[in-house]
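First, the structure itself, so that you have it in front of you.
One protein chain omitted, others in place.
Entry: subunit A
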Amino acid sequence: MDDQAVGTLSRAFNMDVFLRVKSLLAAQFGEAVVVGEEVAGLQPALIISGEWLPQVCLFLRDHEATYFDFLSCISAVDNGPAAETFTVVYHLASIPHQHQLTLKVMIQNDRRLDNLPVVPSVSSVWRTADWHEREAFDLMGIYFEGHPDLRRILLPDDWHGYPLRKDYEEAETYHGIPIK
């Protein structure tokens, strides 16, 4: 990379990268791995089948045409009580190629607190996913299978519930202290 390396956001997030990744994944894992795509917005996103996620991420990290070596962000999104789905969004960036990609995983879930939505952990691919996933577990209640240490991170260890869910109701008290 040189000083004058120029790139715009539109280039970083462009459709070429998106389409190339899509065909690479289809060639490597079969058509079933990409279950959908969102191309209407400013940043296209690939919807990946959850069970393939760690393999897909490892492939995208190490393949010479993609090299998504930097995981920018993992965001868990609650699609509302009516939808009964959660989305986990992965924003990947490539430092050598200077491009970006959005991956999404959709999970059906009945929102019961003893039945959390399950997504395979990608902390074996990017170590930074460790804290991202702990945060998503803590605030949204997504269970990341295979995570080495899935404890709460921002809230106290004995907190009940997952506050970023749309149907979260605050407790009246915490250790006998009124908090409402």
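By definition in this document, a residue touches a chain if its C-beta (ideal position, glycine included) is under 8 Å from a C-beta of that chain, and two chains touch if they have at least 3 such contacts; residues count from 1.
In this section, contacts and distances are computed from a predicted model.
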| item | value |
| --- | --- |
| Missing subunit (named according to UniProt) among the choices "Peptide/nickel transport system permease protein", "Cytochrome P450", "Sodium:proton antiporter" or "NADH-quinone oxidoreductase subunit D" | "NADH-quinone oxidoreductase subunit D" |
| Contact set of subunit A toward the excluded chain (per top definition) | 1, 3, 5-9, 12, 40-43, 45, 69-73, 75, 77-78, 89, 91, 95, 98, 100, 102, 113-114, 116, 126-128, 130-132, 137, 139, 143, 147, 149-158, 160, 163-164 |
